[in-house]
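The structure is given below, and queries will be raised subsequently.
Just one protein chain is left out here, and the rest sit where they should.
Labels for the chains are A and B, by order of writing; each one numbers its residues from 1.
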Amino acid sequence: MARITLENVAHSYLSHPRSEADYALKTINLNWDDGGAYALLGASGCGKTTLLNLISGLRQPSQGRILFDSVDVTEAPTTARNIAQVFQFPVVYDTMTVRQNLAFPLRNRGMDGAYIKRRVEAIAKMIGMAGVLDRRARGLTADAKQKISLGRGMVREDVNAILFDEPLTVIDPHMKWELRTQLKSLHREFGHTMVYVTHDQTEALTFADKVVVMHDGRVVQTGTPQELFEAPEHTFVGYFIGSPGMNLLPAEVRGKTATVAGHAIALAADYGNPQGRVQLGIRPDFVSFDAAGDLPVTVTRVEDIGRRRIVRADFRGTEINAHLPEGEPVPSGATRISFGTAQIGIYVDDWRASPNGAAPGEIA
Amino acid sequence: MLELKGVAKRVRGQTHIYPTDLTLEKGTMNVLLGPTLAGKTTLMRLLAGLDAPSEGRVIWDGRDVTGVRVQDRGVAMVYQQFINYPSMSVYENIASPLRIAGQARDEIDRKVRQTADLLKLSPYLERLPLELSGGQQQRCALARALVKDAGLVLLDEPLANLDYKLREELRAELPRIFQKSGAIFVYATTEPEEALLLGGNTAALWEGRIAQFGPTLDVYRQPCDIVTARVFSNPPMNFTSVRKDGHRLTFGRGVNAPADGVFAGLPDGDYSAGFRANHLGLNVHTGSAIELPCTVGVSEITGSETYLHLHHGDDRWVALLHGVHDIPQDSEVGVFLETRYLYLFDVAGKLAAPAAYAMAA
Partner (left out) sequence: MDKPVNQRAWFLVLPVFLLVAFSAILPLMTVVNYAFNDTFGSNAFFWVGLEWFEEVLTSERVHEALLRQLLFSAIILAIEIPLGIAVALTLPKRGIGASVCLVILALPLLIPWNVVGTIWQVFARVDIGLLGAFLSQIGVDFNIGQDSIDAWVVLIVMDVWHWTSLVTLLAYAGLQAIPEAYYQAGRIDQASRWAVFRYIELPKMKGVLLIAILLRFMDSFVIYTEPFVVTGGGPGSATTFLSIDLVKMAIGQFDLGPAAAFSIMYFFVILLICWVFYTVMTNLDRQDLPE
């Protein structure tokens, strides 16, 4: 187990990168605590898998240093880093039995036979495969194979970190619940440093203590799920977290008032007089229908997803989404909406502005 | 109208689809919902005519098309993989089914542009598919399926290979796109939420059988058996055993509830009680709520909600709570459930009493 530090790490797939655009990963500084559960969240092509491969040593960064505890491992090969990794698609050794698959990383390190047997059986129990330990891996379903991959990742107790690269892609929704909770309890139990790469916000948020949101080769925000939900630092985080994402409306802000297409909306704090592209952000959860509301909208569509409804409304060509709890009456046609004042965020050139005129991009 | 009459499929002695009757109306969206290997793809292949059924008939608009080749049926299909002609531009890809059908050049141009507009592909018409993002590639495949005006459009988990956010975007667009076409749409998915967002009708599939088919929200709110309830719940539906004894429902650990309303008419005996994760709460809202003692397992926090994994005796439950609740593992809590959210299933797994809230909805 180790604390992982990335200092000024950047990576380009080209041998002579010229401009910033040539970098798949722009300069990144990260500090991950020993025993933490972290998620790297972003769309495909945002650089999250590249970052993971830099940590596992499958790639070397173009610049910067990677430290495990305080040891520089930037140039160290994968085998010397003592990490485990689970891939997107199941990687199992077809000709081996489930037991041999799980034992493989231990056997290669010359562990004692009795220990291997004990450890393999414990892991098999955790991933729910104790009954099929002596089956050949080849004939198993994708679900089962991925469980073996997860198990092989977990089987070593001394690893510096366990890395997961979208491990639940091939798993059915029902099985995802099971595997996710198992991962989480394994983390609680053994305290490994875990890094989980995914494009799926639910997986990232439910798995991690801290989520690193990446966009276009950059880290745009690192925070707890709650921070990402309540105070996204960047409009991308607002859009990417939440389903549907944050509503963003072009606005003019003067002090404690935002004006959206001529309609004044009260703010919780004084934002001064921000310049540039100013937007008001509000999550669908905090939009409510209210006869005395601030903005007139037209309801265009209501989607019932069982436990709640998503109301899609039109405000002068901009779509505003709202959540309605199950059982509440559905508004139709023209109506008015209001926003939860405390939950409104103000964004200047895509970065969250702090109240009292602090510069954009600084954390409130 | 497309009808399956007693259609079954067996391969080398294994039954993939048990005898099935299914009627799909023109201009409807039909979701096949079920886990992997439930038979979704097999059923689609039978509908398309890619496979011949082992028994039963396929009737299209009153005409028996069992055994008619897929080429002669007017079927379009979109797969999980993004399948386009790699050496043709997006324009040519979309135009290809029309060219094969030998349509006039102006007509092809008009239809291609119209479909590209609908799928927001207009700026990319001259590009090659591999130069597009995954989402755009799948839009191109969708456009090719839509442009040919097929009577039956089959979509086999078309969004499964896309990023979560792209999936969300296309999912919201799909019903709008479908509305404009008069075709029969069949959409296979493993995700209950996707079925709900698409609306229309849903068939819940489990191990080669259609457990229930009907309007999506009806199937969701009034599942006819445990199988459907399980398939159509994410997080999984919670179950516990309950005993009806006169005017009383007895849960494990001595919790009681009055057997009134929909439960009053049930014969005494053992039942399985099912309820969804979002109907469990940590606070009492009404007098009709019962308190169930549980041990907390893992809590998963999404930022706005909390998935609380619970152990209730041998039952394993999930509660979906509003807000952030970080409850330490192994602590004892009482969770509250209003009886109007309770479904009772008999020992054979059939719905004995529907949840009262669902009847009202």
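Annotations
Keep this in mind: contacts are C-beta pairs under 8 Å (C-beta built on N, C-alpha and C of every residue); 3 or more make two chains touch, one makes a residue touch a chain.
Bear in mind that the values here come from a model prediction, so they are computed numbers and not experimental data.
Here the missing chain is touched by one residue of A:140, A:194 or A:295, and it is A:140.
The chain omitted from view is touched by exactly one of A:95, A:298, A:332 or A:356, namely A:95.
For the chain left out of this panel, the touching residue among B:8, B:68 or B:83 is B:68.
The omitted chain makes contact with just one of the residues A:104, A:190 or A:239: A:104. When the whole complex is considered, the residue among A:30, A:58 or A:130 that touches the unshown chain is A:58. Within chain A, the residues in touch with the undisplayed chain are 56, 58, 77-79, 83-85, 87-89, 91, 93-96, 104-105, 108-109, 136, 138-140, 149, 152.
We take it that only the chains that are shown with their structure count from here on.
For this pair, chain A with chain B, the centres built from the Cα atoms lie 25 Å apart. Across the complex, chain A meets chain B through its residues 43-45, 141-143, 172-174, 177, 180-181, 184-185, 188, 199-202, 205-207, 224-230, 239-245, 283, 285, 303-307, 312, 326-327. Interface of chain B with chain A (complex): residues 35-37, 133-134, 163-166, 168, 172, 190-193, 196-197, 199, 217, 220-221, 230, 234-236, 276, 278, 297-298, 300-304, 307, 309, 318, 320, 324, 329, 357, 361.
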